[in-house]
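Take this structure, written in structure tokens, and hold onto it; I'll ask about it next.
For chain A:
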Amino acid sequence: MTERNGVRSGISRRSFGRIAAGLAGAAALGGTANLVGSRPSFASFKGSRPYKIGFVAPLTGPVAPEGSSMQKGFNLGLETINAAGGIAGHPVVAVTQDTQAVPAVAGTVVKKFIQEEKVDMIVGTITGDEEEVASKICAAAGIPVLFPEAGFWYKFCNSTTVMLGENSFDLCAPLVPFMAEKFGKKFLLIGSDFSFPHAYLAVAKHYISQIGGTVVGEFYAPLGTADWSSNIAKIKSAKPDVIFSGVVGGDAIGFVKQAQSLGLLPGAHLTGVNLQPEFYPAMGDAVDGQYAAVRYSEDIKTAANEKFKEAYHKKYGPAPIPLVGTTAFYSFDFIKAAVEKAGTYDPKAVFAAFKGVEAETILSDKPLRVDPNTMNIGYPMYITQIQKGGLYKIVKDVGLVKNDLKCEGA
Partner candidate 1 sequence: MVPAASSIIGFILFAAAGLCPLFLSEFKVGLIGLGLTYGLFAIGLDLAWGRTGIVSIGQAVFFGLGTYGVAIALVRHGSAPFGAAIGIALAGILGAFIAAVGLRRVSNPSTMAVLTLATTLLAEKVARDWWSLTNGSSGLYVPPLTSTYFYYYVCFVATTGVVGLLWFFVLRRPLGNRLTAIRLNDRRAEHLGIPIFRERVVAFTLSAMVSAIAGCLSAPWMSSVSPDRVGILLSTQVLVWVAVGGRATLLGPFVGAVALTYGQDVLASSMGESYLLLLGVLFILSVLLIPNGIAGLFFTGPQLTDTTPVGGTLPPRPPLAGGDVLAAEAIVKRFAGNTVLDGVDLRIKPREIVCLIGPNGAGKTTLINVLSGAIDCDSGSVTLRGEHIERTPPDRRVAAGLARTFQVPSLFPGLTVAEHLILARQEAGMATPLPEAYARLEREHAGLRVEMLSLSDRRSLEIAMALCSRPDVLLLDEPAAGLARNDAGALAKTLRALRDHAGCAIVCVEHDMEIVRDLADRVVCLHHGRVISEGTMDHVSANAEVRRAYLGLV
Partner candidate 2 sequence: MLFTANDVGGGYGAIHIVKDISFELGAGETLAVLGRNGVGKTTLLRTLVGLADRFTGEVKVDGEPLPARSPRALAQLGITYVPDDRGVFPRLTVAENIELARLSAYRKNERDVYALFPDLAHRTAQPAGTLSGGQQQQLAIARALATEPRLLIIDELSQGLQPSIVQALAEALVNVTRDGGLALILVDQNPNLAMRICERVMVMQRGEVVAAGASATLGADERFLDLLIV
């Protein structure tokens, strides 16, 4: 293990059995992969141990469903990359710990991974609150951190953060004009009452005003809202053309189910981050026919995606693949590309290598690129229509979303 971050203690070597077991398991996996695949040669590569990633996610608490969705994708990605020979010929190992969706706990876990586990990189966390803490701690330690789901791109500027998720601009820019054109320009915004939905809907408002649309109502309900009937009544009386929803998590399902039972759906036009594919089984047929903007759909017809879909459903069953799970899965493509580009495990070099790095993913036949300016990935976006059974069928290929986002001072 490399020496990093000051004092190294005797006790950390006598660390808990689980890590040793994890290492052994990963080595075995890597070994198998080596037998199967031909090992590429990395003569100049500086590194002689497994690459170690700390995975942090809310596995209990209110956003546990998203956290565990991400974990599924991450674990599949880890298996896949090791089966394919790992990074620069070295296996990848991971340690995982729960954040309970509490920022303070997330901070503790990230610190622990950096100081105790000596990880080379952090991947994970879901809520913006946790991510903000994780990003700041990683920046201070100089460790790269990857967020498969990130809404607050601007908060992570000048840090060591790579945002794998699409940002709110990617999501809203194609969707607002599409919906306005199809259904009308009267928008109603509804969201969960915490920072991400506020920011997301602010971006939506920006694009709504750009196309000359109007916002006929804007409501926020606290996370954990069980009853939506008063909000739904307000929506009904506002008679919007489009309901743009930033309701997330379990509330998104409750909102849709109640909107259906109160007769708002399926008649109204609902879109936004509310319509996550993994919620489809719980939402039932309430959202059939609705439109959503996504970067990934099971409808994407690339060979890599077919392979991924098969592996995923084989491992986790037929339920729809959550978006954040796909991101966590292909995060390894970028990690591999960046580390191999850096030619070393050195965290600063790896982070530098992320700038502008390109990787082949399941999303597209063309490689995707990390924007060196914003550390976001430039995604080709799709407008999809939800089919009966939960397939997000691509109805419009929007391509790369252009925006002039800049990190100030970057």
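The candidates were selected such that all candidates are chains of the complex that A comes from, given by their letters.
What we mean here is this: contacts are C-beta pairs under 8 Å (C-beta built on N, C-alpha and C of every residue); 3 or more make two chains touch, one makes a residue touch a chain; residues count from 1.
Treat the numbers as computed from the prediction; the structure is a model and nothing was measured.
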item	value
Touching chain, any copy counted, for chain A within the complex - options 1 or 2	1
Complex interface listing, chain A residues touching candidate 1	5-12, 16-18, 59-60, 64, 68, 95-98, 102-104, 106-112, 115-116, 127-129, 132-133, 136-137, 140, 193-195, 222-223
